[in-house]
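As you look at this complex, bear in mind that one protein chain is not there, while each of the others sits in place.
Naming follows writing order (A and B), and every chain is counted from residue 1.
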Amino acid sequence: MIDALWGWPPPVLDPAGPYADKVTTLAWALFGMGVVVTAIVCAALWLAVRGSPRMKALIGGERTIWIGGIAFPGVVLLGLLVWGLTLTASLTQPIRGDEMRIRITGEMWWFRVQYLNADGDIVMEDANELHLPVGVPVVLELEGADVIHSFWVPHLSGKKDMIPGRRTLLRVQADRPGEFGGLCAEYCGSQHALMGFVAIAHKESDWQTWFDDRTTRVARTEMLAETAPPDAMPYPGDAAAYPMELGTLERYDARRGMRLFMESGCAACHRIAGTEANGLAGPDLTHVGSRRSLGAGILPNNRGTMMGWIGDSQSIKPGNRMPSYDVLSAEDIGHIAAFLELQK
Amino acid sequence: MKSETGFDHALYDRFPTEARPDGEVRDLERIWASPKGWRRLTAVNNNYVGFWYIVTAFGFFLAAGVLALGMRIQLAAPMQDVLGVDTYNQFFTMHGTVMMFLFAVPAVEAIGIMLLPQMLAARDLPFPRLSAYAYWAYFVGGTMFFLSLFVGLAPDGGWFMYPPLTSIAFSPGINTDFWLLGIGFIEISAIAGAIEIIVGVLRTRAPGMTLDKMPMFAWAMLVFAVMIVVAFPSVILCTMLLEIERAFNWPFFDATRGGDPLLWQHLFWFFGHPEVYIIFIPAAGLMSMMVATVAQTELVGYRLNVLALVATGFISFGVWAHHMFATDMPRVSAGYFSAASMAVSLPAGIQVFCWIATLASGKIRWSTPALFVVGSVVIFTMGGLTGVMVGMVPFDWQAHDTYFIVAHLHYVLMGGMVFPMFAAFYHWHGMTSSRALSDHVGRWVFWLMFAGLHITFFPMHLSGLMGMPRRIYTYMPGRDLDLLNLISTIGAFIMAAGILLFLIDCTRRFRFTVDNDVGNLYGGGTLEWLPTGLYSTRSIPVITSREPLWDRPDLPREVAEGRYFLPNSATGHRETLITSPLFAEPQYVQLMPGPSAWPLSAAIFTAGFFLSLTVQAYAFAIFCGLVAVVSTLRWVWETDRPIKQDRADIGAGIEMPIAITGPQSHGWWALNTLLVVVGMIGFMALFAYFYLSGINGEVWQTPPPLGETVVILGVEALALLGAWGGRRVLALRSGRMAEDLPWIIQAAAAALLTGALWLDVTGWLESGLHPTESGMGATVFMLSVLQGQVVAVAIVMAIYLAFREARGIMTTPTNVTMDIVGRFIGYCAIQGMVFTLVPRIFPGG
Partner (left out) sequence: MTSSSLMAGLRDHPNEIDRMGRFAAMKRVGVASAIVLGLLSACKNPIGSRYEPDDAAQERGLLAINEAGCAACHEIPGVAWPKGRLGPSLDGFDDVGMIAGQLPNRPDLLAVFIRNAPSVKRHTTMPAMPVTQSEAADIAAYLYGLDDD
């Protein structure tokens, strides 16, 4: 089970960065205003209906409208408006241009995540999760690939739509390490409900290590694919933990999985850097083994869910764009899963 | 008081006159009688049409409510598969669409048609056949639209239908077309009703009922109808654009070819947000009237309240983009729309405190309507406050498209419309039922609905803040949303129980009647509580105050004895008194059409036309379209009947003309209102043109040569001259039947317009522009499509005019039909000139 990334406490009121934090303050003020005004109206209503004749006479004139309906709300609204506009202005400071940039594209029904270098070239691609360093402002370039989606990680900031033909910019910044969940917030068709996302904030140094590791790992896979001869890969993890008492057990073979992946059609939609798999329709699987979830934030990432997703993603996320590969045998799916697990 | 029309106010002193003979009542009854049996369906009296209208609207409320219950069951627990994703998406789309288009707007329009004539003491609304048409179009179209759900073809793109999700690439089924054509068509019905209401409120008030003595509901309906006339063209245009994009691949919303998905959002919300106030304002009018009755005192702050209604209507056209804060708007625009959204809550505050002050200044009589009235003040206030919250841009970025909004909008709409409507059911059902509903049961209904509402929607504020987006068919377990959703589901069923109880009470006690009603159950003071029959009040009283029944206890008796205006049928036909718009001074007697099957047939075949288009049965669509046009013409044919008499005694020896033309006639007002609608569609289309040129100027190309433009303008100017000249020629022939020249001039004008359009279209095509290739092509040729539509109508009108001439019923020196045709063709020419000029002179980029 994926840990609760949101829920209680409400992420809108539990900010993890400056762009959400100010809004939380505003939200509390607004709730306070709401409670006070509701109380005033209810009290006035009560007095109007049940009050003493003197009280009723006091309320029962146009003065009440001028005070309660015009002056009071006028002052409150004006105050709020000034606050709101100031806050809007401070949250939409012009982008300097030298911030770290990550491009996130909403697709039916997942998020493509591309890390950009200073020149705007894509240096690494991932899906459905965003790793960002704590304390560093990041500019997200949001795009819609097919229909309109909306990017929303409430711990970090308000939402922003991902619109085909446009590029919207959203600034986020995390002030503490952690994992912050999000969901697509614009109705985008059938599986809108299961289009999840997670932002993972690392300490800045950890993030750098992670980033370097990832980029070099790509190179390693490349080398592996070109040079290493096909050979039975050991069962992932500690082999000793899996004493195979039944002599006929087939160990999953990542090499074979790779071949199956290329031959069974997976590679037509998915890309794995350093291999011949270069499909662009589906999520990039170069780092799928290290993702915390599958199916756009809806499944934990383990052997069983990987196999289940490949074999029958349609029963888990009906209508998603990946067909159920139930034509593959269980063993073959196992091989592919073993291969994908290695794509860290 | 200064006279508005030259009518001598001293004449009012002649009333009440002596009692009139009873035989006149029997004449009225005979003249206004409705057909019996199956032919009852051809009735056009507002008593029938209004009642059918309300029942149908309420039926759709129930149906959409059942959809909501289905959704609540699906969401009661995480990852359930009760409805399934496809059905759920159709359910929520239909719930929103049906509630907005098939319930809320028609319901308030229905209440207007039901109450307004009686409230204004008019015999009926000025265009009874138009009401009947509006009703039947709505009934047939709405029912067919709803039935699409049962064959799995219901739209599933959300009630807001954002492209590109709803474009052919992502919604290849005909589900979306059902929405576009079904709704486009129901909007026509809403506009027909709105025109009726504008003219009704401004021109058929009882003499002496100046604007500041009008019942608050009439004010509200006036604002409501004006808003419909301004707002609905926008959605009509955007449904046309999307349907054309889907059917013919014109890229209005396709970003890859110079369209823009946000164009839809601007057009849709320019309608969509005023829509909310369109629903709320009439209900607020009802509230103001009921508050006064409940407290048995005049409304405190009448003028402020009117001001608030008008201000709401006005400001609500400046807030549409607050639905789009998350689309990365420029900061300045966001600030403006935020400020406007805050400002629009001020008038609401004024009204709430008007009601509070009124309750305080009187003595409240607790009853079911009183409970609903007070309850809705509380609910509406809470909804309004969350509205203020989401008007704050930064907070909206968090709350937008979450369950917080679901909570907000349901509080606003339930408190602002549904609860007042229930209050109104209870308050006014005495007008049309021979038995009263149970007050005891009514209180149960109220408390169940009130409690159910809070239990359902209050937790949604929290689930929204906890990250639950809207329009999701399910949610993941383990996110603390389970309990909140379960509570909401339970609340929904409590509310449903209250409504069920209401239905049970209605079946047990409600008995429809037109002449034997229980009457004024709660002691209202306005004219609808005068004794009435199908002819409305026996005579039309002179009004001297806002609550005439409280101020003049003898009034009902005097009215029933025929001691005021029009105590009989002055011409032997159905008729009503047309009064001036400001001071309601009598101006002339309008002859009104009686029952007819033609509006019914026109409505059924208009619906048939749209639905066969949806299912791509084009041949049948053409057939239906032709029958609809012929039915309409046949129905209109009878409405302009020359009669021998040209003046009539309207009581106390005061004589008034019958059926006049020109700026004082009600037909002139209605046509002008219709032209505003058509003009708004054109205006929004021009907006689309400019908008896309601003966004995607790089696809804009150079226009055809200037010389060609001048020629087209010249042809159109000639058509304009013809349209004007036709009327002049008719006037020259004063005293005898017109001959062929006037209609030939109009026909020539229509032909010139056709030619100009052809020149315009071919000119653009020769310049290399093509509608499927770019946003420019799509919008330029869209202007031609719109022009083509009005030109087609102009041609039909010219032919119709020829027919009337051939039958010798074109009266001189003036003639209503000629008036209308000339004016319409003149409008077409002006629109043609604008549509020709703008894209040829202002190429964007």
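Observations on the model:
The definition used in the following text is that a contact is a pair of C-beta atoms (placed from the backbone, for glycine too) under 8 Å apart; a residue touches a chain by one contact, two chains touch by 3 or more.
Note that this is a predicted model, so its numbers are computed, not measured.
Considering the whole complex, the residue from B:Met79, B:Ala247 or B:Leu732 that touches the absent chain is B:Met79.
Check A:Val12, A:Leu170, A:Cys184 or A:Ile298 against the missing chain and you find that the one touching it is A:Ile298. Within the complete assembly, residues 78-79, 476-478 of chain B touch the chain that is not shown. Contact between chain A and the absent chain runs through residues 1, 235-237, 241-250, 252, 298-300, 302-309, 311-312, 315-316, 324, 326, 329-331, 333-334.
Convention: only the chains that are shown with their structure count from here on.
Rounded to whole angstrom units, the spacing between the C-alpha centres of chain A and chain B is 42. On the chain B side of its complex with chain A, the touching residues are 84-86, 89, 157-158, 162, 164-165, 169-170, 255-256, 259-262, 300-301, 304, 326-328, 331, 334-335, 338-339, 342-343, 345-346, 349-354, 356-362, 364, 374, 377-378, 381-382, 385-386, 388-389, 391-402, 462, 465-467, 469-481.
Interface residues of chain A, counted against chain B in their complex, comprise 1-8, 10-13, 20, 22-23, 26-27, 30-31, 33-34, 37-38, 41-42, 44-45, 47-49, 51, 55-62, 64-65, 67-70, 72-74, 77, 80-81, 83-85, 87-89, 91-92, 108, 146-148, 150, 152, 154, 157-161, 163-166, 168-169, 181-194, 196, 298, 318-319.
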